[in-house]
Structure formats: C-alpha cells, structure tokens
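Only one protein chain is missing from this complex, and each of the others stays in its spot.
And now, chain A:
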C-alpha cells in the first residue's frame, strides 16, 4: 500500500498546471479574448491529452490533468474529449453527448454517447449558453449513428471514469476558488487590517482547505480504482468521490464569493465563474445520495 503519486504523475500534473497558468483566463474579460482561446486550443491540441486514454493513461493521470485544467479555468475542451476517446478511440474531434446536448463542445465536430450496448455519434450543432462560462454545450444535429458496441462492463467502467473526471474538475475548481479567496483576504483591508486576519474570515478559508484535502484523498482512490478494482467496486468509489467533491467544491466556491464581499457578487469577479463551473461539473453525471446504499470497503 503506497498511495503517493509517481514521479511521472507529478511531472504530468506540473505540465498541465503550467499550461493552464500560462493560457487560462486570468480575469473575466479574458473569457472573450479570441486570440488567447486560439492559442490555448493550439497548445492543448498539441499535448495530445485529449487522447490520454487511448494512449494508455490511467484514471489517475486523467484526473490529474482534468484537475489542473479546472483549477486554471481552462476554457477549451478536455473533459469531454477525454471521455469520448475512452468510449470511441479514434473518433476525431469528438466530445460527449449527455441528455440531448453535446458537452464541453467548443470547436468539436461530433458527440458520442453510450446507449444500450452501443456507442452512438451525432454531429455537433451551434454552441448554446449555459451556467458554465468556460465550457460550452452545443446542440446536436442530424441522426445518431452507431459507431461501436459496448459491453455492460465497459459501460460501467466508462461511467466510473466520467464520475472521476467530473470529480477531478470539481477539486481543481475548488482549489482555484480557494486560492483566489485567500489572495484577496491578504490584500483587502477593513478597519485598518487585512480581512484574512479576522477569525470570522480566516476560519471559512481554513474549513475550505480541509474540504480540499479530503477531496484529494477520496478522489485519488476513485481515480486509481477506475483501472484496478472490479467494476461495481470502482463505481462505488467514484460515487463517493463525486458526492464528496461536489459538496466540497460548492462550499468552497460559495466561500470565495462571500470573502470577496460585494465585489464577489459582481460579474467582473472570477469567483462566480468558478462557482458556475462547479455547479456544471456537479450536474454533469450527477450522483444522488440514495445511490450510496452499501457499506464501507
């Protein structure tokens, strides 16, 4: 038993973090910067990370890259294409379709989804507006065509990976929101002192960090389990991770809004962009508490 990341995994995480830091949006205005998005798209495409699974990457490695992209609010597709690649290796420019819409679809041409032992593909239509300002949904256009078959076990594995990937995005989003709030608490002054020096503010941020640490621990196990545990056990681990990470991320993002005060409730503050991304990742492949109907490992 040794649940530390390997040296290679840490290098992958660091590379993903650098890319996100360099080209992710640093302010709300950057969300409309087409030049930046084009450079980001080119850089992400060049990494090959959208095909992590068909390149043999484990669930742990997928989770690390997705987490860093969530932390850096990366606003070109990754999570959707990674899941599409796992479902239909080799499908070009593909993301996933869920509940009648293409997800994480900016610049994607087709959307794939599992249905009753088959993998179906649909053409991606125009982008739509939703809660998430960084990852866009799109309409589906035309007929769904079968492009592959899927065993029950493969379908459960894919669902598990989807829960792990969205949990990783939630963890990254929470880390980004927390860092934003801590930085602000160190510079914003009231009554002649930084607001972070007041226990009322500091304790919210301390709680947030504990929630993030718990999320890391629960997610790491679920991400490992994708490839290493029997399908039903891996799915159980992923459900637990998703529930924990979703609640933690929402709480941490709400704290980030609160710590920013009035500014935190304005469009120009990145806190709501992170909160919105957390809401979207919680809602994509949701887990209900009632699904935790069995005991401990």
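One rule holds in what follows: a residue touches a chain if its C-beta (ideal position, glycine included) is under 8 Å from a C-beta of that chain, and two chains touch if they have at least 3 such contacts; residues count from 1.
In the analysis below, contacts and distances are computed from a predicted model.
Engineer: One chain isn't displayed here; going by UniProt, is it "ABC transporter ATP-binding protein", "Acyl-CoA dehydrogenase family protein", "Oxidoreductase" or "Ferredoxin"?
Structural biologist: Result for the unshown chain: "Acyl-CoA dehydrogenase family protein".
Engineer: One chain isn't shown here. Among A:139, A:207, A:254 or A:283, which residue touches it?
Structural biologist: A:207
Engineer: With respect to the chain omitted from the figure, which of A:53, A:103, A:175 or A:221 is a touching residue?
Structural biologist: Selected residue, touching the omitted chain: A:221.
Engineer: Looking at A:243, A:256, A:269 or A:282, which residue reaches the missing chain?
Structural biologist: A:243
Engineer: So which bits of chain A touch the chain we can't see?
Structural biologist: Here the touching residues of chain A are 1-6, 9, 60, 182, 185-186, 193-194, 196-197, 199, 201-203, 205-207, 209-210, 213-214, 216-218, 220-221, 224-225, 228, 240, 243-244, 289-290, 292-297.
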